[in-house]
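Missing here is one protein chain; the remaining ones are kept as they sit in the complex.
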Amino acid sequence: MNTTIEETLTSLESRFELKDIKQQRGDLVFVTVKKEQLISLLTHMRDNENFTHFVMLSVVDWIEDGVFQLSYILNNPEKHVDIVFRCMIERENASMESAHHLWKQVATYQRELYEMYGIDFPGSPRVHESFILEGWDDIPPMRREFDTKKYSEDTYFPRPGRESKDPKEHMKNKLYPDADK
Amino acid sequence: MIKLKDILSPFTAWNNVFKAPVTIKDPLNREAAPRYRGFHFNDIEKCIGCGACSMICENEAIDMVEVATVETTDGDSGLRPRVDYGRCCWCALCVDVCSTESLTMTNEFKWVSEDPEDFRYIPGIDEKPWDNRTEGWKKPAPNYEFNQLERVNMEMLGPEERSDSFVEIVQGYSKEQAEKEADRCIDCGLCVATCPAHMGIPEYIKTVRNENLEEGLRIMYETNPLPEICGRICTHKCETVCAMGHRGEPLSIRWLKRYIADQNPAEEYQRILHSNDIDTNDKKVAIIGSGASGLSTAYYLRVLGYQVKIFEEFEAAGGMMRYGIPSYRLPYDQIDKDVNYILSLGVEIQYNTKVGKDITLEELHEEYDAVFSGTGMHAGRSTKIPGSDHKHNYMAAGLLNKITKGEEIHVAKEIIVIGGGNVAMDITRSLARLQNQKYGEINILTTSLESEDIMPADREEVVEAREEGATIDPGWGPQEIIIEDDEIKGLRVQRCTRVFDEEGRFNPKFDEKDEKIFKGDMVVEAIGQGADFSYLKGELKDQLAFNQRGRLEVNEYFQSSIPWLFFGGDIIQGPDVIHGIANGHKAARGIDKYLQANT
Partner (left out) sequence: MQTSNLINWQPDRSKFPDQLADGSFKVDLSSGKYVKIWHGPNHPGVTGNMSLELTLCGDEVMDAKTHVGYLHRGFEKLFERRKFIQCFPTVIRMCVAEPDYNEYNYAAAIEELSGIKIPEAAKWLRMLALEMSRLQTLLRIVPGQGGTTGLGIGVQWGVYLRDLILDRFEELTGGRIYHMYMLPGGVRGLLPDGFRKRMEENLKEIDDFVQRIDRVQYQNAVFKKRTKGIAVIPPEWVDQYGITGPNARAAGFNRDVRKDYPYLNYDQLDFEVNTDNFSDIYNRSRLRWRDLQQTVDLIRQIMDKIPDKGDFKAKTPNVLHWKIEKGETYIRSESSRGEYGYYVVSDGSEYPRRINLRGPSYIHAVSLLERLLKGANIADIGAIMVSLQSCPPEIER
């Protein structure tokens, strides 16, 4: 493991609870942290560990486990290493402390996550203003339970004349239609 | 402060006044690059309608549709791709994944039409101006393959190790190998129509990929109750039409079937197949012979609740699978695994009982509601050439039977086998092993009427026989067994110039000038076997209909003209195991229908 990452993680371990440390590359590590500690951890990373570049905030919907995985990707631009902090939050009434005060662009990510996944970030500027989906009246569409295909079938109409045959079924109908009789 | 230079400098743009324009003079007739991904073209002759293009298309732009000019046949679904340019994104993944390389994209990119429906067309069928273009996107080469063209090698005993023992040659796939081989399948399902039993091949291969072998076993038993046996000795016609076989090696469907069966332990079968409590009804069915068709009928009748009893001539079940196929191809314990499962469901079997001798068909009819007969073809046919009545001229079927039973047989130092099918290979390789055990050397020659390219034996059988030390010299017609001092000295043969006549009938011709003598002191004939119908006697026989070629006539349910009497297996179709299984399955349905109708 990269020495910067190692030192950073050692320094973090004394202050925060780190779980499931997974080294993906020499310069990229994934760490799971507790929801309550995340904001103070990010602040610490920015102010004391030189992870000043906030790369992105993403979310993964683990619907089967009933959790959202928030992934905060932080970068140390001097040492060229990344640490991704994973934070598992309840899927039901999902809510997370806002980090908009730490980096200016975070508010945009949080606004998008509220719109696309229904994750609330209380206090984040304009977080409830629609970002991309003005006039959307269905559930947040990036949630796994939202079925795009069904939505499109209900909303739009198919082009007539499209019909495809399965080779196996077609051969059965043509060559041995009585097999199951 | 503004510099004068900054005011004058932009005027250098006026230089361009004296330059020639760079505009393309005739943009409408600009030819696109040779790799351009333009409109599709499909070589209809090459295409097999496997639908891989339709599967990979992320926009669902490709439909598989029926076209008038292409017929649905073995290995060709008769469907052809139709592209919807309202959805196509010109990625050419369909071209790259095409299993036969029939689909390409031309470098034409201009097409004007007022009717939007025009832009949905069947490449290669609907004539287009670009059909004859040679330039355009083709699958990149070399070493760029979406399909896996090479088989995962099957571990086999080497010729040295196997040529003196009857231990099973094929070792079977490991988990990793099986999954890799299963990964090659493109799920087109062209093989299903060709398989006589129409097994759910892509479905059970998928269970190998998804590590769900119990589901795989369930899928196999839907159409085939002998997977261990079929997984070893099936003639695997399915593999001849595999889409991967067009440019590479077909999938090892047979070995994957065997893998699934091998991985499921016999004691778990009842749990996996949900067969521990079958509701038994009061109808009884007798089955003559415990070969593939008999076992298959018994299984499918039993799962429907019928009381089934099999009458078997020999002391063990399996028929030709046990008494015809050498154990290096099909070990006896694997036959037992399949058979014992069927017996465990409550199917009874009575050994050492020959119908027609120990019990008559009439007696069966009295006691049972229906009878299925799958008595097979055990009687060896002879060439009847001069000398074929010599005591050291044998029939392959009889020898193989004796080898299974462990009886001593005559093994000469120099043996000649006549025949080009799998039975010929079986006896050749069995005798080679015995020669090797007895004399420490192999001296066996096999000859057939058919030349090498049309020999009916499986290719790998021929190759393996040669590896083991046998000589295969095909394309000769036997004329006479040479006998001197009451001992066989050899076989005189003439070059066979044709086997079948123009109408496809068996009508061999020989070149008398091209003659030679194979040396040997024992001859084995393996040119085919016939059925023994001696159990059909008297009134019953008179009621049965036979066709002109002497075969029993049965309907699609293998029901004879005597409604309670069904026939199947080698005596009707084949000879091979998988047809027997398919017949048995269908006959079971027919018996069910017959018995349901008569209650």
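We just call them A and B in the order they show up, numbering each chain from 1.
Criterion: contacts are C-beta pairs under 8 Å (C-beta built on N, C-alpha and C of every residue); 3 or more make two chains touch, one makes a residue touch a chain.
All values reported here derive from a predicted model rather than from experimental measurement.
By the touch rule given at the top, the unshown chain touches A, B in the complete complex. Between the chain not shown and the residues B:Asp187, B:Glu249, B:Glu414 or B:Asp532, the one that touches is B:Asp187. Only one residue from B:Cys89, B:Val167, B:Val463 or B:Ile517 touches the chain missing from this view: B:Cys89. Per the touch definition above, the residue from A:Leu18, A:Ile39 or A:Ile73 contacting the chain not shown is A:Ile73. Note that of A:Val33, A:Val84, A:Ala99 or A:Met171, the residue touching the chain absent from this view is A:Val84. Only one residue in the set A:Thr43, A:Gln105 or A:Asn173 touches the chain that does not appear here, and it is A:Gln105. Even with one chain removed from view, subunit B keeps its contact list with that chain: residues 2-3, 5-7, 9-10, 12-13, 15-16, 22, 32-37, 52, 55-58, 89-93, 96-97, 105, 137, 140, 142-148, 183-187, 209. Residues of subunit A in touch with the missing chain: 24-25, 27-28, 30, 52-56, 58-61, 71, 73, 77, 80, 82, 84, 103-105, 107-108, 130-134, 141-142, 144, 146, 148-149.
Methods note: only the chains that are shown with their structure count from here on.
Each chain gets one centre point, the mean of its Cα atoms, and the points for subunit A and subunit B are 49 Å apart. Partner subunit A is touched in their complex by these residues of subunit B: 49-51, 54, 62-66, 72-73, 77-79, 84, 86, 117, 120, 188-190, 192-193, 198, 202, 556, 589.
Taken together, the subunit A residues at the contact with subunit B in this complex read 159, 161-168, 170-172, 174-176, 178-179, 181.
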